[in-house]
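Got a structure for you, questions after.
A single protein chain has been removed from this complex, and every other one stays in its place.
Which chain is which? They are A, B and C, in the order written, and residues in each are numbered from 1.
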Amino acid sequence: MIRESVKVHSSPMDADSPRQYVLTVSCPDGVGLVAAVSGLIASWGGWLTEVANHADRASNRFFMRNVIAADSLPFGIDEFRSGFLPLARRYQMDFAVRDSSVPKRVVILASRELHCLADLLHRWRTRELVFDLRGVVSNHTDAREDVERLGIAFHHVPVPAGDKEGAFAAIEGILDAEQAELVVLARYMQILPAGLCERYAGRLLNIHHGFLPSFAGGRPYEQAYERGVKLIGATSHFVTAELDHGPIIEQDVIRVDHSDTVEDMVRLGRDVEKTVLARALRYLLEDRVLVDGNKTVVFR
Amino acid sequence: MIRESVKVHSSPMDADSPRQYVLTVSCPDGVGLVAAVSGLIASWGGWLTEVANHADRASNRFFMRNVIAADSLPFGIDEFRSGFLPLARRYQMDFAVRDSSVPKRVVILASRELHCLADLLHRWRTRELVFDLRGVVSNHTDAREDVERLGIAFHHVPVPAGDKEGAFAAIEGILDAEQAELVVLARYMQILPAGLCERYAGRLLNIHHGFLPSFAGGRPYEQAYERGVKLIGATSHFVTAELDHGPIIEQDVIRVDHSDTVEDMVRLGRDVEKTVLARALRYLLEDRVLVDGNKTVVFR
Amino acid sequence: MIRESVKVHSSPMDADSPRQYVLTVSCPDGVGLVAAVSGLIASWGGWLTEVANHADRASNRFFMRNVIAADSLPFGIDEFRSGFLPLARRYQMDFAVRDSSVPKRVVILASRELHCLADLLHRWRTRELVFDLRGVVSNHTDAREDVERLGIAFHHVPVPAGDKEGAFAAIEGILDAEQAELVVLARYMQILPAGLCERYAGRLLNIHHGFLPSFAGGRPYEQAYERGVKLIGATSHFVTAELDHGPIIEQDVIRVDHSDTVEDMVRLGRDVEKTVLARALRYLLEDRVLVDGNKTVVFR
Partner (left out) sequence: MIRESVKVHSSPMDADSPRQYVLTVSCPDGVGLVAAVSGLIASWGGWLTEVANHADRASNRFFMRNVIAADSLPFGIDEFRSGFLPLARRYQMDFAVRDSSVPKRVVILASRELHCLADLLHRWRTRELVFDLRGVVSNHTDAREDVERLGIAFHHVPVPAGDKEGAFAAIEGILDAEQAELVVLARYMQILPAGLCERYAGRLLNIHHGFLPSFAGGRPYEQAYERGVKLIGATSHFVTAELDHGPIIEQDVIRVDHSDTVEDMVRLGRDVEKTVLARALRYLLEDRVLVDGNKTVVFR
């Protein structure tokens, strides 16, 4: 079965750097895969500027990321895709090809802890991270002013105990309407329904304020404080139906000691959360992350 | 109740640096504790060269570590101790005072993974860590030659499935005979019986090859690999009857990625284990660690 | 000579946590200093909740930081100060005592790289860092809108090649008018005149985008790239007349590799700059930093 995991838009929106196509591939491991892919690209005159691969011995899967100078090719991305299909069929490849000049469509979900949202907005605004920010959804209104003054749509979707279903239907409607390629849960403090997790599998990025698998679930800093750990951390992962158990993309930690209260940990942890989420988002925006069962391959 | 948690030997064995007394105190929190302690020392003409304290809001306990230049006092450690007793009684203090020139009596337990043992032996031999190494106990003989050529007693105590009790009685006999002040489990792969853990509470230092509380129990690197974490770690902690749940003294981590196999993690983890264990041991040798319920106060 | 290095305002502005006095002391090293200070405080019934000290063997200076519960004292900060004077005179102490509930008066200087400013504004606004933000000065107008919408005064002071003197006189006028206790150079890309550095010694905090003493002066990321280092860093330090040579308060680094361009380093470095500057500022706001010649003592 051939699956193109990420859709590509037709109209480029960005031209910061030389336009590139990023080709990601995963398939059963075997002989000649690198040569087959690079040979086909070379046969088109394509200039392969970056190549990275990984073979997982346990799953016997092969993963590859290739970057090709778009100008070196005699045709556009649609022809690239159709030209690649026969090879993909032969090797049972899941593949995706993206035009790096077309920013991904992103929706951010937030609640009341706004440091991650503020951080992402700053990186987006200064073009440190380049993406097409389609809107911000929140179950509170605290962020409205900061979002709207940047000209970004703000959707207030309360999640009442009595009608969570309606709330999540509304959110799903927004994501669908915006054709979101990535949904970033920037300390969004609601548990998404399993159906939404499945429909948007591989496109839901969460930041958990604990060093998973330690301290899953609620109040991770309190848990860390109780246990007396000497390092606290944050984890960015894909969201799946099982809470805090999705494939991990990025993690980091910071040192604490006996003099740090829970409040200190919350404060210190914020900086870790921000950088871990921003790094994971960058990897996704640059098509550096491939899913391998419940793990990730991250070509940094 | 007043408890002097660490016994002090009568004959100094080491004179690398100016002789100091290290006074550690823990007691219910209250007003005037710093002044009471430092005032008493000053009344003796004692020169307090280092002072550090911590008040735990949750347990409402107070912890203090004081270093006093031994030469500034008009008497020896026994007089210090008896002179301090009335104050300790008044404030319900647990306290200990040690002469820094008297190395602690240490026994190391090891099995077949010998990197931590080799690392400790090198630090001991070069006097980077100063302690009175009374012997090495192992359930295997792999380390015998390396230990004995340094003039250190090596005790081979097999732990057969059918007679664990006898084995641990033998080990306890060795620890008692050597009057071990610290017992270091340097990747010792046997679970100590509860009775031994209790008798030697606060004196049993373990290195766990996982970032606790994640990956407690056996095969932590395999667990980490399965979960796809991006950082692996090691944890040094006091041993209690509940496996891998004792108070944590020191932890550290190292970055891994998808290309690292379990074997790579084992290899990378070794360096973390060694440094984490050596740091924790140093803290203990310098009386920097106080136990606060299931947590530690580490005055670094 | 007795110097009170930091002035204290009369009207408290903040009441987040129990009010405390922070007493910092530096003086020639000697016997009985801890006891003298803590004894005096105890004689007033004062509750010393934190105490930390350091004796520098090279300079033979003693440094101390004490935190006292304000409510435990029978009088206010002026009486504290006058009550402490005789002791300070006897031991030739430089000392300062501050009421933790009175935020410090801070002015921020910025240019066109605004990530550090944006980061500080967010921390200030969310009260993660509590200070009295008196204004932002810049030689450009890029930051005006973001500053003014928070209700903060924005001063545009161009620094023309032909009249730097006039520009810095204007800035000094602003700092004096605001009675700035701290001046934060948040990637301010102008070199301050020696006279200003001297008048505001110990109150000028800079973030240098290189790991000092490597890569002092201009274009540190380019220098790092040329040299092929594997870690890049940032340094927060007091500003002195000699460029990038003042006492270092905080540093940190991040890993780079051969695939990182100068632009990547600039981007990665930003996150380090932000956290290093925010940490250093916190230490200063909490009176944790004492100057020891060209070095700092940081009681964390």
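Here, a residue touches a chain if its C-beta (ideal position, glycine included) is under 8 Å from a C-beta of that chain, and two chains touch if they have at least 3 such contacts.
Just so we're clear, the structure is a prediction, and the values are computed from it rather than from any experiment.
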Given A:23, A:41, A:229 or A:256, the one touching the chain that is not displayed = A:41
Inquiry  = For the chain left out of this view, which of C:153, C:229 or C:243 touches it?
reply    = C:229
Inquiry  = Tell me which stretches of chain A touch the chain missing from the display.
reply    = 31-36, 38-39, 41-43, 45-53, 55, 72
Chain B residues that touch the omitted chain in the full complex = 114-115, 118-119, 122, 126, 128, 149, 267, 270-271, 275, 278
Ask   = For chain C, which residues touch the unseen chain?
value = 54, 56-57, 211-215, 227-231, 233, 247-253, 257-259, 261, 292, 294-298, 300
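The rule we apply is simple: only the chains that are shown with their structure count from here on.
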Ask   = With chain centres set to the mean of the C-alpha atoms, which chain is at the far end from chain B?
value = A
Request  = Fit chain A onto chain C over the CA trace and report the rotation angle, somewhere between 0 and 180 degrees, nearest 5.
outcome  = 180
Message = Taking the mean of the C-alpha atoms as each chain's centre, how many Å separate chain A from chain C?
response = 37
Key: Centroid spacing, where centroids are CA-atom means, of chain A and chain B in whole angstrom   = 43
Task = Scan chain C for residues touching two or more other chains and write them down.
result = none
